[in-house]
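Missing here: one protein chain of the complex. Every other protein chain is in place.
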């Protein structure tokens, strides 16, 4: 199946990871009413989970890279679900949860790692609504977790 | 109205609770475009709210039971809104917020209490997307809060 978006990502130097199996009793994606809901994804770089907390042992730059890794995993899940990223009509919403100390307030700069990736991949169709909040802890100690909603065309 | 799903839950030993009134100025469910959005539900067991924090005074097993109680309340709200759980075509998304200490990282094991319930109730149609994150505190001191989106058939 043609996938011009995946090809563009490859040109930009991004490799889609192997889609991670859910940590628990759920599935990576559900398509309903033209909207693909994607489970919260954790950041894997080189196969290793990026753990830690912004404001403590993870810098904004490292957090940005972690959010980008979450974004790549979101796209890997979308591709696994749809066959091709070309079926994405719009990135609708990202929900970014940033593992943060109580005095860290740069969640938007961290979440941009995923947001910039979506725009790089899809252009204007990658421009999305977003929330970004701090949380005190995440599954497996991950630094970032991001879930998403995509609008997709019929198969 | 026939409700084979509620009957299946009863066979499994689950009783749907009385749907809780919202704690505040909102409603339990809104149906729009075939998607039923359900407000975040708190865990009531035997009519009492399950309070506390994972990593401190709530064990993973107790947290799992609390998440299951949130799931039962979600289903009670859906049944109150739709008349029958048989109108649920798919559990689309659960958003699980786990009251956690900063070093608790087993949010997925806790959230499974709700996820396993959905699969027990609906089978494959119960398989859903999910996010699960830690939070430092929840309304009324609840141990878990879970909101949801369900795809439903026309009345």
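Per-chain residue numbering starts at 1, and chain names A and B are given in the order in which the chains are listed.
Note that contacts are C-beta pairs under 8 Å (C-beta built on N, C-alpha and C of every residue); 3 or more make two chains touch, one makes a residue touch a chain.
What you see is a predicted model; the values in this text were computed from it and never measured.
The missing chain lies against chain B, touching residues 22-30, 32-33, 35, 37-40, 53, 95, 97, 135-141, 145, 147. Mapped onto chain A, the interface with the missing chain covers residues 33-35, 89-94, 100-109, 111-112, 115-116, 119, 127-136, 149, 151.
Rule of thumb we're sticking to: only the chains that are shown with their structure count from here on.
The mean-CA centres of chain A and chain B are about 25 angstrom from one another, to the nearest whole unit.
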